[in-house]
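The complex appears here minus one protein chain, its other protein chains still in place.
Our next item is chain A:
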Amino acid sequence: MVRSGTLILSVAARLLLPLQLLFSLFLLLRGHDEPGGGFIAGLVASGAFALYLFAYGGRAMHAMLKVSPRDLIGAGLTLGVLSTLPAWWQGEPFFTAQWWTIPVIDFKASTPLLFDIGVYLVVLGSVLTAITALVDTDREDDA
């Protein structure tokens, strides 16, 4: 059912994808102080890939994404669990947030940020898994 769309959709998807992904990263990073965060950013990124998928089909999207959406879920969960561990090194209870400032660029790294990236990946992976599963079954039906 999902095949190459109209010219307008194709061009728009190609132009919008990098912009949307950049926007999602922006939302992810600013999330701790302004509206945004991993969940919202993950949804925006999923929307971007879904648009690309509608324009160019599932195979093109997989080629674009390079990794399987299921691997994204795994990576996200791993990151989420990993972010709970540094507190143990400090002798603090499990999951206590840790903050470090990276000196040169004055960037505040932290376990909550790591955790938020995990959320981002899980959301993106889950939505894409569901969408590609639906699209793949469609293709089998067509064949």
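To be clear about the criterion, contacts are C-beta pairs under 8 Å (C-beta built on N, C-alpha and C of every residue); 3 or more make two chains touch, one makes a residue touch a chain; residues count from 1.
The criterion applied here is as follows: contacts and distances are computed from a predicted model.
> For the chain that's not shown, choose its UniProt protein name out of "Monovalent cation/H+ antiporter subunit A", "histidine kinase", "Extracellular solute-binding protein" or "ATP synthase epsilon chain".
Spelling it out: the chain absent from the display is recorded in UniProt as "Monovalent cation/H+ antiporter subunit A".
> Quickly run down the residues of chain A that touch the omitted chain.
1-2, 31-40, 43-44, 46-47, 50, 54, 69-70, 73, 76-77, 80-81, 84, 95, 97, 99, 108, 110, 112-113, 115-116, 118-119, 122-123, 125-127, 129-131, 133-138, 140-141
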